[in-house]
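Note that one protein chain is taken out, while the other chains of the complex remain in position.
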Amino acid sequence: MQIDTAQLTALAIEIAKILAAAVCILVFILLVVLYVVLKLRWVIARIQSRLGPNRTGPWGVLQTVADAIKLFQKEDIIPRGADRWLFTIAPAIVFIPAYVVYVVIPFGKGLTVRPLDVGVVYVTAISSISIIGIITAGWASNNKWSLLGAFRAASQLIAFEVPVILAMCIPVLLSGSLNLDVIVQKQAGSIRDWNLFNAFPMCQIACLMLLIAGLAEANTTPFDLMEAESELVAGFNTEYSGMKFALFFLAEFAEAFTLSALLVTLFLGGYNPPVHFLGGGLTGYWFSLVSLVWFLVKCWLVVVLILWIRSTFPRVRIDQLMNLSWKGLVPVGLANLLVTGAYVGLWVAR
Amino acid sequence: MAILGFEITGYQIAFVVLAGITLGSAALVVLMPNIMRAALFLGLTLLGVAGLYVLMNAAFLAAVQVMIYVGAVTTMIILAIFLSHRLMQVGFAQAIHNPVFAFAAAGVMFIFLFITVANSLWVRDICAPGPANTDVGVHAVANALLQPYVFPFELASVVLLVALVGAVVIAKEDRPGEP
Partner (left out) sequence: MKKGLLKDIINAFVSLPKGLWVTAKNWSFLRPSVTQLYPEEKPTLPERYRGMPTLPVDPTLGRTPCIACGACARICPEHIITVVPEKVSDPKDRRPAEFVIDISRCMWCGLCMEVCPKNCLKPARTFELACYDRQGMIYKLEDLMRLGGTLEPQPEETKESEGAHAG
């Protein structure tokens, strides 16, 4: 039994890199979720003429940290009659896809963990796994509210996955690549090169579609039918508490951030600065840093938009939701795809 | 790396692990008495197949496999389970009523698939040792689908369309006054 040291070292370095990236992403997700939840509470409070959390730490910034610590201390309850195994792994099935999606998101120039060639398909494929987790959670809880929530989750998520894919096809067609990094690089330059301000009106329609369908996929308020607390107690996570509930919670807000990152990447120029002199001329590590900052700023704006929508609109009814997808977004998306395909094939390609 | 005199590459280890996951969970799909768990293991089986695609450098195919089979088909199967049983009845059970016939059917299917696979052109390329060096990119898949294989591709879409129309016809409620 002989062991090639050089090979082993290379392997160890590779594994260490992967682990470091995984930990970085996990920490990033935790920080983002802590911030987004806090921001959500501030935004909703201000819209309702309140102040929101302002006691824990300076300006209340430690409020969500305190909530998280409280959540981790809670008793972990598995209801009698529940399917113990499925009940336990369901939060993981929901959280892991929401986590693994971050592998392809271009946070900045050269700051993608793995710039996969099939990035866009990868994102939709991986996030479609979480449906199974939600259904499993609803079924394993042995509770009718959970099961109804799971039913709704299945129909809603499948219905809105189609418009999401159709909307994401538009920038893919325009830039001719499924790689998110390449899509971002095609939008380099100034704000006029961003997809949102090109190819009128296909890109604008696609952007709006991705926003609407993405909100439904991420289960945020106008479309949070699967946990509609006024009808279903808490939907699929009724029976969950403690750490397992925290995982669902984390996944939900991580998905909301993924949505904003996708919107930024596909339509808002990704990590490119909006005007050239604000960092466009830099190179090397400096540009990586500046592009990371621009990416986060843009994501912050989209997140605030999502929170604004979330705290404004009331929840839709389940039949309205289904009609919106199958009778509204899907036909519009198909027509949009056809027009964009013709545009790219006949106009851009020439 | 060599273990017990055999030269073993990381590729082979990954293949064995993925194939093990695929076959093991496929066996569990059949053997699980609880049909809901069986459906979830089906999802794992399909994920394992996607992993094998990744090993073959067919990342696009793997992603599509996950999206369609794990994301959509497994969900549909679970929904079908929900809809065909009484809602809160936990003891979903599956039983093999006629093992001899089942084995015979599966065996015929296996032989048929094996002959098809062994005779197909691409097996010779894939069977070259180590991972294939050419990355089967999206462009290659697109060209293959729209040039040499355009007829089967369109035929498949027609079959799906027929299935869709059929589903709508079956699901359409009978209104009095309509034929």
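A and B are the chain letters, set down in written order, and residue numbers restart from 1 in every chain.
The criterion applied here is as follows: a contact is a pair of C-beta atoms (placed from the backbone, for glycine too) under 8 Å apart; a residue touches a chain by one contact, two chains touch by 3 or more.
Remember, predicted model here, so these are calculated numbers, not experimental data.
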Checklist outcome for this item: Across the complex, visible chains touched by the hidden chain are A
Checklist outcome for this item: Among the options A:Ile96, A:Leu111, A:Ile309 or A:Val339, the absent chain makes contact with A:Ile309
Next on the checklist: Please identify which residue in A:Leu8, A:Leu51 or A:Val275 touches the non-displayed chain.
Outcome noted: A:Leu51
Item to check | Omitted-chain contact residue, chosen from A:Ile25, A:Val43, A:Ile183 or A:Ala251 | outcome: A:Val43
Checklist outcome for this item: Contacts from chain A to the absent chain lie at residues 43, 45-51, 308-309, 311-313
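Just so we're on the same page, only the chains that are shown with their structure count from here on.
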Item to check | Between chain A and chain B, centroid-to-centroid distance (C-alpha), Å | outcome: 27
Next on the checklist: Considering only the defined contacts, which chain B positions touch chain A in the complex?
Outcome noted: 1-4, 10, 34, 36-37, 40, 43, 47, 59-60, 63-67, 70-72, 74-76, 78-79, 82, 87-88, 90, 135, 137-138
Checklist entry - What part of chain A is in contact with chain B in the complex they form? => result 1-4, 7-8, 11, 81, 83, 85-86, 116-118, 121-122, 124-126, 128-129, 131-132, 135-136, 139, 142, 144, 147, 150-151, 154-155, 157-158, 161, 178
